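What you see is the complex with one protein chain gone and the rest in place.
Coming up: chain A.
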Amino acid sequence: MAAFLRSKCSSVGRTLMGGLGNNLFGAVNSSVQAVSRPSHCDPICQQIRTFIQMRTNLKVVDNSGAKRVMCIQSLRGKKGARLGDTIIGSVKEAQPRGKVKKGDVVYGVVVRAAMKRGRNDGSEIQFDDNAIVLVNNKGELIGTRVFGPVPHELRKKKHLKILALAEHIV
């Protein structure tokens, strides 16, 4: 439902921007022209931008069958997991006839985090939501597809399979 609303709002925004579009505006700002404004029901407003810690709910962005996973343990450190870290979670919502069931304890890699994370060159990266890809305890993927953008930092963490399956690498 939320996704539907969001797409609707963004399309409205795009048409508005199209109306405002001006030819005077040269090639300098073509990037600004091309984008539509994020809508009001953007998840960034609701998403808490903290570490992924115990009881954090994460969206599952693969086709393993799980829809929502709650973090029960971070395999990182005291504070919690960040972008690219591995966590242990419990499946809270799952699709019927998936590879994992509700109540399963699974491993997962955080592929998107709303908390900003420093990159190698000193800049920072931040995503819309907290998302996870399920893996087994050896780091092999459970699903066969990965949805949405993933950061290239996963290469450093040796999750090459996720990068290979990803739609977009940023």
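We take it that a contact is a pair of C-beta atoms (placed from the backbone, for glycine too) under 8 Å apart; a residue touches a chain by one contact, two chains touch by 3 or more; residues count from 1.
Methods note: contacts and distances are computed from a predicted model.
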Could you tell me which of "Ubiquitin-related modifier 1 homolog", "DNA-directed RNA polymerases I and III subunit RPAC2", "TRASH domain-containing protein" or "3' exoribonuclease family, domain 1-domain-containing protein" is the UniProt name of the chain missing from the displayed complex?
-> "TRASH domain-containing protein"
For chain A, residues touching the missing partner are 20, 22, 24-29, 31-32, 35, 37-38, 40, 43-44, 112, 116, 119, 121-129, 148-149, 151, 167-168, 170
